[in-house]
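Shown here: the complex without one of its protein chains, the others still in place.
Showing chain A:
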Amino acid sequence: MKFTCLSKGGGFNFPSCHILHICGFRILFDAPLDLSALTIFSPVPVGPDGLSGEEALCCRDLVHAEPCYKTVKNLHLWDASFIDVVLISSPMGMLGLPFLTRMKGFSAKIYVTEATARLGELMMKDLVSVHMEFRQFYGDEESAFPQRMKWEELDQLPSRLKEIALGKDGEELGAWMTLYSAADLKDCVQKVRTLKYGEETCYNGTLVIKAVSSGLEIGACNWAINSPKGDIAFISNSIFLSGHSMDFDYHALEGNDLILYSDFSFVHTMDDLDSEFNSASGTDSLRSLASADGILEERGKLAFVCSCAVDAVKTGGSVLIPIDRLGVVLQLLEEISASLDSSNLKVPIYFISSVSEELLAFTNVIPEWLCRERQEKLFSGKALFGHVELMKEKKLHVFPAVYSTESLMNWQEPCIVFCPDWSLRLGPVVHLLRRWCGDQNSLLVLENGIDTELALLPFKPIAMKVLQCSFLSGINLRKVQPLLEILQPKVVLFPEDLKQVSSGESMPFSVLHYSENETLLISSLKSSEVELPMELATQFHFKKLKQEHISVARLKGELLVGNGKYQLISGSKQADQKCRPVLCWGSPDIETLLAALSQRGIKGTVGGGTMDSKFENVSVVHVHEPNRACIEIRVTTSVVTAADEDLASQISDAICSVLAST
C-alpha cells in the first residue's frame, strides 16, 4: 500500500488532494481548484487613477487578462488514465473534476455523494457562468481588451504575485488551466456515480467503498474503504456538530486498520499546537467530542455578523456578504432576517447568483443530509430552512444576476446582499463592491483565509467597513486524540505538520507522517481471508500429517472475488480426473513401498543400494510381476520405468501412497 499527498490544500475552499495505491488500484481523493489564486487577476479594466507607489502593489500590477484557474500541480505529474477511482469528499473538492474527466484516456470510476454532486454541479455552473460574464463584459483574447499581461511576461510580475502564479521555484506554472466549458461540466456530471451516506458500493469486487458524513458541509463526507488487505478510513475536514449538515459520523469509522488523517484545518489556527493536541485526556474527552461548545461558538460568530449588519443598515449603509459557504449563507439568512425583525428594520435581503434559485430549492428537499434539528422540522411538517418562509413573505429576493429585470425592478437600498465570489474577482460582487466601496456606512463581510489586501486592491481606496471572520472548518486539535481513542486504528497517517505533537509513544497505535509529494509505503495491515461455505468444507478430504497437530486438504471449487471478500464456491463443472495427489514430500521407505506394491499385486525385489555419479543414495526396486519394471529411488525423486501404462501408473500410485502427500 502506498500513499502520496499531492497537495495539503488551503482551508475550506481548497481541500487537500491525495493518491492511495491499494490492492493494485489507484484512488484519488478530491480534485479541487485553488480559487484564492484568482486574486492575481484584475477584475476590471484599471482606470488612470492608480497611484503607482514604489513599494506597495497597485491595481496596475495585477494580471489584466481572462482569468485562468489553478489546479493541483502535482496531480499533473500523474497519468490520469492510470487512476482507477476518484473519491470526492465535498463540493469544493469537485471543482477541478471536469479538468480530469475531459482528459483523454481518463476512465476512473468517480464516487460522490448525491448532495455533493448536486451542490458541486451548481457551484461549477455558477463558476462557468460568471466566467462567461467576464468574457462578455470585457471581451476575450481577440477583442480590444487591453492585454497588458501575457503569460510569457509573468516574470515581470511583482514578486508577491509571481509567487502565487509560479510557486517558489516556478514549478507551479503548469497548474494553470483555462476554465472548462459548460459541455465539459455536463459531461463530468454524467460520469459521476452518486452515493447516499452509508451506502456501500463495490469497486471491481475488491474495494468496498462507503461515504459517511463529515459534518463540514451538506453532502460532505469521509470515506471508509474495506479491502482484503485492510480497512481504511479517510478523514477529511470534519465537524462534530453542525448547524445545517448532518454531523460527523465518526462511529462509522470505528475499528478500521488505517486512518488517513487529512484534516488540515489546524494550519490556520496553529498558535499552540502542542497544548491543544495533548490537553484533552481520557474520560472527559469522550463526552466533549460531540459537545455543543463548537456549535455555540459558531452561533456566536453568526450573531456577531448579524449585529454588525444591523448596525450598518441602521446607518443607511448596505451589507455585502460574498461568502460561498452554503452552510454559513443558509444560517446567516435565517439569523439576519430574525435580527432585522427584532430591530424592526424593513430591509430587503437579496441573494444574487446564477444558480441561487436552484440552490435554495435544493436545500429544502434534502432532509436526509441535514443535522438532527433540521430533520425534526421535516417530522413536524415545517420547511427545513428559514429561506422558504422569507421568500414567501417577500423578505428575501432571489435574482440570477445584478442586471436581471427582477433585480432592477425591485432594487432598494440599503439592502443586504449575498453573492459569489469570495475571491472578489468574478460575478455580481465586483459590481456591488465598486458601488459601495466608497461608502463608509456600508459593510463587507469576508471569510478568513483570503489575502484581504490583495483581494481588495482593485477597489482601493476603501471607505467601507470590512469584517473578516473565520468559521469552523475542521476538527479541533484538542479532539483528535480522544477521537482516535474511539476509532481504535492500528496505524494513523498524520501530516508532517503535526509531527512534533503527534509522535508521542503514549498512543496505542503506530503513527506515520506524510508530506507533500512524497510517497509513503505502508506495510501490510492484515492478511487476506477466504470464506468457505460449510457444505463445501465438509466435502474436503482431510489428511492428518505425521506432524500430528496438522491436517491438510486440497481445495476444490472456484474462487469468487466480490464485496471485498474472497469466497470459495463449489465449481460448476469439475472434470474430475483421476484423483491423484499432486504434491508429495518426504522419502519413501522401501519396506513399506514393497508392501504397498504387493497389495496391488505387484512383486519386486530390492536391488542393492548404489551411489550415483552425484554421490546420492540410490535404491532400486526390480519388479518381476505382473511384468518387468524398475523403480529408482533417490531422496527427492523416484523414477518409475515400466513398459506398459497400467503398471507404471499402479507403481506411481503405490509410491505416492507411502509418501506424505496431498
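The working rule: a contact is a pair of C-beta atoms (placed from the backbone, for glycine too) under 8 Å apart; a residue touches a chain by one contact, two chains touch by 3 or more; residues count from 1.
By our rule, contacts and distances are computed from a predicted model.
UniProt lists the omitted chain of the complex under the protein name "KH-domain/beta-lactamase-domain protein, archaea" (options: "RNA polymerase Rpc34", "VWFA domain-containing protein", "KH-domain/beta-lactamase-domain protein, archaea" or "Gpi16 subunit GPI transamidase component").
Only one of A:136, A:159, A:344 or A:636 touches the chain withheld from this view, namely A:636. Among A:188, A:366 or A:464, the one in contact with the hidden chain is A:366. Although one chain is not shown, part of chain A still touches it, namely residues 114, 195-200, 210, 228, 252, 357-358, 361-362, 364-368, 375, 378-379, 381, 383-384, 527-534, 537, 540, 542, 545, 547, 549-559, 561, 566-568, 571, 575, 577, 580, 582-588, 620, 628-630, 632, 635-643, 645, 648-649, 652, 655-656, 659-660, 662.
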